[in-house]
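A single protein chain has been removed from this complex, and every other one stays in its place.
The block that comes next holds subunit A.
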Amino acid sequence: MMQPATKDHAALSEIFIKDEERVNWHDGSLWWIRQKRDKVAKQIPEWESLREVASGIKSNVISNLHEYLLQFEANAKKNGITVHWAADAEEHNAIVYSILKAKEINQLVKSKSMLTEECHLNEYLQERGIDVINSDLGEYIQQLAKEPPSHIVLPCIHKRKEEIGELFHEHLGSQKGESDPTTLTRIARKHLRNVFMTRRGALTGVNFAVAETGEFVVCTNEGNADMGAHLSEVHIASMGLEKIIPQKKHLGVFLRLLARSATGQPITIYSSHFKKPRPGQEMHIVLVDCGRTRQLGREDFRNSLKCIKCGACMNTCPVYRKSGGHSYHNTIAGPIGAILAPNLDMKRHADLPFASTLCGSCSNVCPVKINIHEQLYKWRQVVVKEGYAANTKALGMKAIAWTLSSPGSYITAGKAGRWVLANIPLAINNKLNPWYKQRDMPDSPKESFSEWFVKNKKNGKKEG
């Protein structure tokens, strides 16, 4: 299901951009969400201090993760929840499988969870005879399309409604040509309702886990996490280690920030608290590391663990909007994905820190103030030092040569002028010059500024 790593971000983007009408519409949809976010963020006078406070709470969390996790575990156990620890994807998947197997459950309904996408849980369970249905509408559509999500909040944002209609026709037997969003949603709802009624096992993600109380909070707009969990015999919640917050009162900060940043809503429609299993129900939490403690050990990058997965950095990122989520060939796309992915597999994701203009918009919409663009810059230094620059073909073969040949070859002012004039025209005639493919070169001036300056001796206050 993952995109092959043989093509890097630049190459995958080029494919996406060929359909310019789709790009315009994708860009416009996400920009519309960014504007909704701006509007609600600006309705709250204390918005910037809320971000500061949230960032501070998360600093405290990642500095004391060990204690908070143990506190959470102890309290969750007191509440009657079974707590599991998983070092990696394989362990996580094996734990989920063993829970289901013990209850002889062979059908699972799953609400949105990027962590289980990261772990490729669906494939793992399906190989072992367990059928998984994603109940988030966007993820359901992506599952029918046999594609990973392209956005962490809006999994099928890259798909047109006509394409969704076609998928429904093929898989759900709806009328051919049906593309009315309301009708399509009703069709999906009918199918999903049957799934909710019959599944004995439900898996949800976790948005926040409260150390103080041992409870966890799951935010959805569709109520699908609740529907699955409330009707199931077994509720499994998978969470990354970094999802801890110290106290319940801190939800007052994060819930205000999350939905506003994600979709421009004041709050998610459902912010459901799960504290203990119903009588007769089993409730499990799987605490998953999967590279997070390694990232915690990287001083320059540990702040990335503050992420609350709102997707605001994707919506604002012009590169993401023009290139689409799949071009990042990683579960988490966009700017945040580009600083998380190299920690997981630097070789495979060497291109991602370069898939940015370092415009800095991401860092300034981030509700927990992760310095994303500064981390992108720092990852570039790490990727090059570790010898993976060549793994991103575009960078290795074109950009480095271009970079090192311009200012590096510079000796004196007069000579440099001649150097550029002598060399740039060559580049113009070279079909392989990526600049020239869709852009003209600037006109070569008669003389450089330095040459003009020497001739006119302009030092001083007044014009000479």
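We take it that contacts are C-beta pairs under 8 Å (C-beta built on N, C-alpha and C of every residue); 3 or more make two chains touch, one makes a residue touch a chain; residues count from 1.
Operating definition for what follows: contacts and distances are computed from a predicted model.
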item	value
UniProt protein name of the chain not shown, from "ABC transporter permease", "Nitrate reductase", "RNA polymerase sigma factor" or "(Fe-S)-binding protein"	"(Fe-S)-binding protein"
Selected residue (touches chain absent from view) among A:N64, A:T293 or A:N364	A:N364
Contacts of subunit A with the absent chain, listed as residue ranges	9-10, 13-14, 17, 20, 23, 27, 31, 38, 41-42, 44-45, 47-48, 316, 318-319, 322-323, 353-361, 363-365, 377, 380-385, 389, 392, 394-395, 398-400, 402-404, 406-408, 410, 412-413, 416-417, 420-421, 434-435, 437-442, 444-445, 447-450, 452-454, 458-463
